[in-house]
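One structure, pasted below without further comment.
Only a single protein chain was left out; the remaining protein chains are all shown in position.
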Amino acid sequence: MDFTFKEDHIDFSDSIRKFLMVEAAPEMLREIWETESGRSKALREKLAEQGLTALSVPEEFNGIGLGDLDWILIHQELGYYAIPDSLSDTAYLAAWLLNNLPGDAALKKEWLPKIANGSARIAIAHPVNPMVADAGNADLLLMWHNDEIHAVQRKQVQMTLRTSIDASRRLFDVTWKPSDATRICPASHGASLWQGLLDRAALAAAAHLIGLAQRMLDLGIDYSAQRKQFGKPIGSFQAVKHQLADVAVKIEFAKPVLYRAAYSVMHDKSRRSVNVSHAKLACGEAAWFSARKSIQVHGAMGYTWEADLQMFMKRAWALNAAWGDQSFHKKRIADFIYSSGAALGPGETFT
Amino acid sequence: MDFTFKEDHIDFSDSIRKFLMVEAAPEMLREIWETESGRSKALREKLAEQGLTALSVPEEFNGIGLGDLDWILIHQELGYYAIPDSLSDTAYLAAWLLNNLPGDAALKKEWLPKIANGSARIAIAHPVNPMVADAGNADLLLMWHNDEIHAVQRKQVQMTLRTSIDASRRLFDVTWKPSDATRICPASHGASLWQGLLDRAALAAAAHLIGLAQRMLDLGIDYSAQRKQFGKPIGSFQAVKHQLADVAVKIEFAKPVLYRAAYSVMHDKSRRSVNVSHAKLACGEAAWFSARKSIQVHGAMGYTWEADLQMFMKRAWALNAAWGDQSFHKKRIADFIYSSGAALGPGETFT
Amino acid sequence: MRLEYTERQTKFRAEIREWLAANVPSHELKSFDTKEGFEEHREWERKLHSGRWSAVTWPTELGGRGCDLIEWLIFEEEYWRAGAPLRVNQNGIFLLAPTLMEYGTEEQKKRFLPRMAAGDDLWAQGWSEPGAGSDMAAIRCKAVRDGDHYVINGQKTWSTRAVFADWLFGLFRSDPESSRHHGLTFVLLPLNLPGISIRPIKQLNGLPGFAEIFFDDVRVPVENRMGEEGQGWNVAMATAGFERGLMLRSPGRFQKTSKDLIELYKDNRETADPSISDAVVKSWMDSEAYALSTYATASRLRKGGHIGAEASTNKIFWSEMDLAMNEAAMHILGPSAELMTQDGEAGEISRWLDGFLFSQAGPIYAGSNEIQRNIIAERMLGLPRS
Partner (left out) sequence: MRLEYTERQTKFRAEIREWLAANVPSHELKSFDTKEGFEEHREWERKLHSGRWSAVTWPTELGGRGCDLIEWLIFEEEYWRAGAPLRVNQNGIFLLAPTLMEYGTEEQKKRFLPRMAAGDDLWAQGWSEPGAGSDMAAIRCKAVRDGDHYVINGQKTWSTRAVFADWLFGLFRSDPESSRHHGLTFVLLPLNLPGISIRPIKQLNGLPGFAEIFFDDVRVPVENRMGEEGQGWNVAMATAGFERGLMLRSPGRFQKTSKDLIELYKDNRETADPSISDAVVKSWMDSEAYALSTYATASRLRKGGHIGAEASTNKIFWSEMDLAMNEAAMHILGPSAELMTQDGEAGEISRWLDGFLFSQAGPIYAGSNEIQRNIIAERMLGLPRS
């Protein structure tokens, strides 16, 4: 029993943090968001140089061949810096799905190397999300259809852009026609793959959310230490201190929940889905709470477009409902704890 | 449209407050609670002298003949001073039930004058309460039986004392045998009487609860103004101030809800029951919240038997679930707001 | 206590209901935080004025109907019930006008009030400054007397409506030696004076809901002063607690939101988390409580009572209720909740998102809820100052 990350995990995520701190400063994000695609080729290339696009791709396809646990700290950093890129969808989710396709699918050989070198963007359509993120610039779309998996090119679908409160998100309504030619996996095998995908997507969203929660807390701390009222920094008032302390508590207790979920996914534990739902709820709650408290500490400034806080708040609000909203994940937990014979109570934490 | 109390209402409740302040100081309550019956003959006589036992009894039976709205401020004071007496059950609830019995029931003539002069104690058994309060010293018990009303003498029933956390409450399991001889009202007429009684009982409990909420707030204010820590009264710390301010807000917004409910009961408005449930929930929530915050402000002292706070907290916890707990009253409101054609929204407040 | 409307009140309700049914625009107006929307809303103010509904509590000779507070509440209930447009003139009619009626000269009343009622002058407020948000007494923007003018230099911020409004009212420091509440003067000025520059501030939804205003030797005639020189704080505060506290957020607004939330929940009952019902029930209870409390206060005021800490308890109550109701809606809408008004297809969904964004500002503006809690603790509960 060891609940600590290996040093190389920590070193890698430290190096990514330092990289993102420079490459993804808020001013740069604003620039990228205002472009039509909302995505930056230059940033994507830099992410690839850092090895991030190759993380999940097996070595035989020029990747690094790492797994879910290796991603979790990285997703946190991507959240903390609100990176506007379909990196998680492409290099974590699509890579996993393609790699786990049954048989020696030609698709693997075609796309996994492109994922690894950063040249491909892949979007994923799942019924839990009403729209498809990043469909507009996807080179390939992996589509759910009655638990089958279909792969279509962008030119094979019609799409309409929708407008999210999070200006970094590019959401699309997608209409397409499933056919034998587009099917790459039958429902018999697809069902469990889609389950695995949904859990991984919710896990990644949870990690982004806890990164966002931490970022909004940090912004609140910075602001409250500088901003003065009644002659004192507002951070010296108990009301402000206690609100931010409560955020810190929520974050502290969401993190180990996230890490257990990542471990459960990596090792395909029987409680994988329940643990993922727990992580999504806990991290989403921390992010939602951090947003509320940070805007309160920021005062009117927090309500403006120009204060950086808004970028992180909006991302947090949007991600909280993506890949299964509160109702969805709460229900998965309720179904588990109320099931007869569920192993509950002391000593079952890692069952 | 006039949402203020008449001056004579206010004057009367002011005089009752002054009377109770002297007659029901916490030391006296502690003495009464430690007696076996938990009730004081002397206190009951003084309450009768103030006219409280006669309030609801019609003038023809030597009473004052007032109604629900006249009681509401009085119930609040009884709550504020945590009066250990079955006054509300006897002089408000039983008086109303007896007085509204169909026909020229002999029971009225027998009992209403005794209620008015304070010599009778009457207990009421209703299925919403698992036990019967004050059965042990009741001269008469009014019993629910499939919506019939039965009247029985104490010697006609078996009873066992149960132990409440609120040492001022005397709860009993009562077993008895309904018969034609004990029935004083058939179900056809009894059903609506029991509905009216339940609403009045919940209304009275709500008023007691808001009085308790105010008392616990006042105790918290007193304590925090006296008690020093780090060289300053703790009431000067923002954390303490803000907790108590939040209690004040809850109380402020529960009171008008209570008064609308009293008016609805008095005038038998169509939303009577919904408005009563609203009052019970709002006042119960204010009391529960006030207890939590006041104990927090009191620190370890609030956890002791000797600090007065405990007397009021325990009463609040008990009353919150009496005459319909949260689930019961929430359901009545949910059933109303989700019903098709419910008149909701602006302009329907007094419908 | 008599919780029934009089015949006169019922007739008044019927009258406004009928007028609104005939006149409320069938399409939703554009946001008044856009130039086009601002003018659409000005037209609506003119329409209201044409029916003598723009300022119902004002005396008839000023274009009002001399309504008392109960009638005002009825007006507001019907207004929200009809889904009529937001009031772009709220600053003027509900915040400035009561002060003008109490402190303004006869000449000032004649000059400003009729044009305000008619929608000809729309007003912005100039209270906050950088470094003087919740601590309003820290105002530094100067208005130095020079003959029969004040010369204004400095900066205001968070001025709502200022991007498109015609006039501004606010507090300025007329005595440079003074500090805190002393030496402030209440001044009214047109926003097109030379030396004024306005920098819009984009709010969360990307629209300029407020602005910074920079003053560079702006000359304002002395007759634009309200009250005595140096007495600005008293002028601003005298009515701050009074009807303003009541009129800032009328209960009809929240009862309408609660009603919509109940509908939304009913429409999504099959799929929504059943525990959200708790928040929906609470929305009904709280919006009713707010309405009841307002009626109680209005009744008390009509009998000569004064507003005390109600302004602070109200502020906390409605702002937290508004947050909770909109959050509940967001949770019911789930993954669709992120769609904005700018999304043509989003329809009703995006109105909830708008409401959610707007509700975020509630606990912050008009005196943050932390300040309100201090006020309640110290003035209402008598706790010692820190």
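Just a few scattered comments:
A, B and C are the chain letters, set down in written order, and residue numbers restart from 1 in every chain.
Rule of thumb we're sticking to: contacts are C-beta pairs under 8 Å (C-beta built on N, C-alpha and C of every residue); 3 or more make two chains touch, one makes a residue touch a chain.
The shown structure was predicted, so the numbers you read here are calculated from the model rather than taken from an experiment.
Listed by label, the shown chains that the missing chain touches in the whole complex are A, B, C.
From the set A:I32, A:A125, A:M159 or A:L244, the residue in touch with the chain omitted from the display is A:L244, counting the whole complex.
What subunit C contributes to its contact with the hidden chain is residues 273-275, 277-278. Within the complete assembly, residues 1-6, 69, 217, 221, 224-225, 232-233, 235-238, 240-242, 244-246, 248-249, 252-257, 259-260, 263, 278, 281-282, 330, 333-334, 337-338, 344-350 of subunit A touch the chain that is not shown.
Listed by residue number, the positions of subunit B touching the unshown chain are 128-131, 160, 162-166, 169, 171, 173, 228-230, 237, 239-240, 292, 295-296, 299-300, 302-306, 310, 313-314, 317-318, 321-322, 325-328, 330-331.
To be clear about the criterion, only the chains that are shown with their structure count from here on.
A centroid comparison over C-alpha atoms places A as the chain most distant from subunit B. Measuring from the average of all protein CA coordinates, the nearest chain centre is that of C.
Spacing of subunit A relative to subunit C, judged by their CA centroids, is 39 angstrom. One simple way to say how far apart two chains are is to compare their mean CA positions; for subunit A and subunit B this gives 53 Å. Under the contact definition stated at the top, the residues of subunit A that touch 2 or more other chains are 237, 239.
Within subunit C, residues 370, 373 each touch two or more of the remaining chains.
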